[in-house]
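Here the complex is missing one protein chain, while the rest keep their positions.
Letters A and B mark the chains as written, and numbering starts fresh at 1 in each.
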Amino acid sequence: MDQRPATLSRRGFLTAAMGAAAVPLLAGCSSPVSAGLFGTRLSPETLVYWNLFGGGDGTRMEAMEDGYRKIYGANSLQATTFAWGNPYYTKVTLATVGNRPPDVAVAHLTRAKPLWDGGLLEAITEADLAAVGLSTSDFNPRPWQAQITDGKNIAVPLDTHPLVMFFNTDVCKKAGLLDGSGNLVPLDDMDTFEAALAAISKVTGGPAMTIANVGGETATPWRVFWTFYNQHKGASPFLSDNGSRLTVDEDIFMDVNDRLQKWVKQGWVNKALDYATAESYLFTGKAGLYLEGEWEITTAQSVKGFEFGIVPLPTLYDTPASQADSHTFILPRKNRTDEQRLQAMKFIKAMLDQSMTWAKGGHVPAYLPVAESAEYKALEPQSRYASAAEHAVYDDAAWYGGSGSTFEGIVGAQLGLIQQLASTPKQALSAIKTQLRVYLNTPSPL
Amino acid sequence: MTTTTLTVPRSGRSRLTAHPRAIRDTRSAWLFIAPFGIFYLAFLLGPTIYMFIMSFFNTSTVRTGLGSFAGFANYAEMLTRADFWSSLWHTLQFTIYTTPPLVIIAFVFAVLTNRMRHAQWFYRLAFFLPFILPSATISLIWVFIFTPSTGLWALAQEALGMTPGSGVLSSPNTAMIGIAIATLWWTLGFNYVLYLAGLQEIPRELYEAAAVDGATPWQQIWSVTVPMLSRTTTLVLLLQIIASLKIFDQVYLMTGGGPGISTQVSLQLITGTAFTDNRVGAASAASVLLFIVIIVIAVIRQVADRAAARKEF
Partner (left out) sequence: MTTVTARRRTASPVSSAAPSRRPHRPVDSRTFNIVAAIVLVVFAIIWLIPSLFALKTSLTDNGVAATGASEILKNWNLTLYSYSTLLGQNDIWNWYTASAITSVITAALTVLFASMAAFALSRLRFRGSNLVLLLIILGIMIPTQVLIVPIFQLLNWMNLLNTYWSVIFPQVPAVIAVFIFKQFFDGIPRELEEAARIDGASQWRIYWSVIMPLSRPVIAAVTILTFVGVWNNLLLPLFVLSNPDLMTIPVGLATVQGSFGQRYADIQAGAILAALPLVILYLIFQRQIVEGVTGSGLKG
């Protein structure tokens, strides 16, 4: 084997190279290495925090994280952002199951409940709150009451984020829908609303209102549907008994979706647009109205020369309602010293104190000292739709439900197809029943 | 000669039991095997058995213990679940989309490369390099290429006079094709070098004999190359099929199983059931079913390989 010398020197080179590279790596990253090899904790003074905020929300959250670091030191926080939805909650679950979860994590209120059911969260006691100067009365009662499960506080709400209606000032003015002060006239009546859609459509020459429904977007169709469904008096829950029974009112389901298809057929609502394009239609005047969560305010404000407003979705049926969820802070189950627990609470407090920054991103703060402050009340256009939070409707509790969940994915996909006119409401409901059958029939694994 | 399949224990070992050294050897042999054996039992055989066991229980990811006994309920659920069958179908669809091109095109490129007198290293580099890239890398590369309207793929479509649609990966009809294209680019190199190795084994004289008999290059390929490579082809084919059945990475990374669940493959259903739905027992039943399918094909492969090996001698 005359190739041996060559091979040997190559191997020698490789070993030397790897050794040389390893030294600075090991020296510089001692924490992860020892954590990876020996399961030790990463530096004790660093709080580990996970969230799922990308885009505009992500930038704001980073600003708030920097605010925390200003108080507690540059190395006091390690924040990581994961992909929104199921991937995030899977990560949190698996990390907690493997006994190495983050110290604090963000969770949608509707996803916190299943995590609690699975024994993955620690309850937040009155003592915990008092230790950082918080109490129940500091929070908006709606999300606060919503998070109490089994008589315990399982999550500290940061905000409520309802579905809202954006409007393009220019287009709506041309459609004659603005009052003297540039606000949208009330449209809380089906006929008035449809007349408005017709008027806007005339101005744009295309759709009047855009709703994102393709490109993987299943959340928005669900939110729109859930809003209008719950505006009907006596609307029953979609799921009952933690997701083991399907109790949706089929007549109301048909009513809402037939109406949506009517709007699409009239050309008032888009047939198929993805998230980004649906939004850009509003920005460029191709549509006058846009239904989405209030968090898109940051994107809207960044478009040069674009004037817009935001209002709650008009009450087209019996009672006002807006689909919403709340972002909350949770404490995953882990072995904590009292000090670590206090540090986690301090982090939560520091975030709540910066609720104003968060509110500028469109969310309605749950922390009353900020929500009731003059500064927030003066914030435009936030003040125009803050009332939507008072009529927030959360998703039904289910072990496979909540924001970004399998339930939302299945139902949202069918609703998207209805909007695309690719499926009739009847077919879609049938498909929903079929696809949910397994989940309905399976007892909760939590 | 490079390939045989298994080295069957040589005859003459039947003498071993009487041999005193055999007994001493037994002890040291087991010591040599022990380290590997421990890992084999713990992380290969053990989990396989555990998987079978868990499939009969309602094991939960977040609770300790096996959970309540479920009998065949998990299997019944999986076998009657529309998305189980659709995930199996998508896995099969992926296999069908990728296997023929990966075999045929690799063969063609290898044959052509073999005829080149210069710069073979260039072709080898071009075709084989993608194979060593991580799935995360190739997925990010191709997702970017497939960006709707403005991506490189759309640009190429426009250059060829076609109107780009809403994006290859955004439509249920074309998403799997997009994944197949990326996979073809990524893994062609493997089959390509296998064929190259096989080609270099074919004695030159066979071609010369055919050439002297008046065969054109086409006919030479057809009458010499293809038959001589049949063993490699069978191997490549079966390896390809087995690898396709285990597909996960690029589907998860490029479409996440979407749009909707139109590209969700079996392994994704399994991991989704286990780690998102938190139902390890049900996921184990699905795993067992997939496992059986793969084992059947793997057995076919071993048998085919042995038959071919025997034929050669």
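Definition applied: a contact is a pair of C-beta atoms (placed from the backbone, for glycine too) under 8 Å apart; a residue touches a chain by one contact, two chains touch by 3 or more.
None of the values given here were measured: they were computed from a predicted structure.
Residues of chain B that touch the chain left out of the display are 2-7, 9, 13, 16-17, 19, 21-22, 25-26, 28-30, 32-33, 35-37, 39-40, 42-48, 50-51, 54, 59, 109, 112-113, 115-117, 122-124, 126-142, 144-145, 147, 149-152, 154-155, 185, 188, 190, 193-194, 197, 203-206, 208-209, 211-212, 216-218, 235, 239, 242, 245-246, 248-249, 252-253, 267, 270-271, 274-275, 280, 283-284, 287, 290-291, 294-295, 298-299, 302. Within chain A, the residues in touch with the undisplayed chain are 1, 3-4, 7-8, 10-11, 13-14, 18, 21-22, 25-26, 28-29, 31-33, 35-39, 42, 48, 54-55, 58-59, 62, 78, 80-83, 87, 91-92, 94-95, 97-101.
Just so we're on the same page, only the chains that are shown with their structure count from here on.
Averaged Cα coordinates give chain A a centre that lies 38 Å from the centre of chain B.
On chain A, the positions that touch chain B within their shared complex are 86, 89-90, 93-94, 97, 118-120, 214-216, 218, 272, 274, 399-400, 406, 409, 413, 434-435, 438-439, 441-443, 445-446.
On the chain B side of its complex with chain A, the touching residues are 58, 60-63, 67, 77, 81-83, 166-167, 170, 256, 258-260, 272, 275-279, 282.
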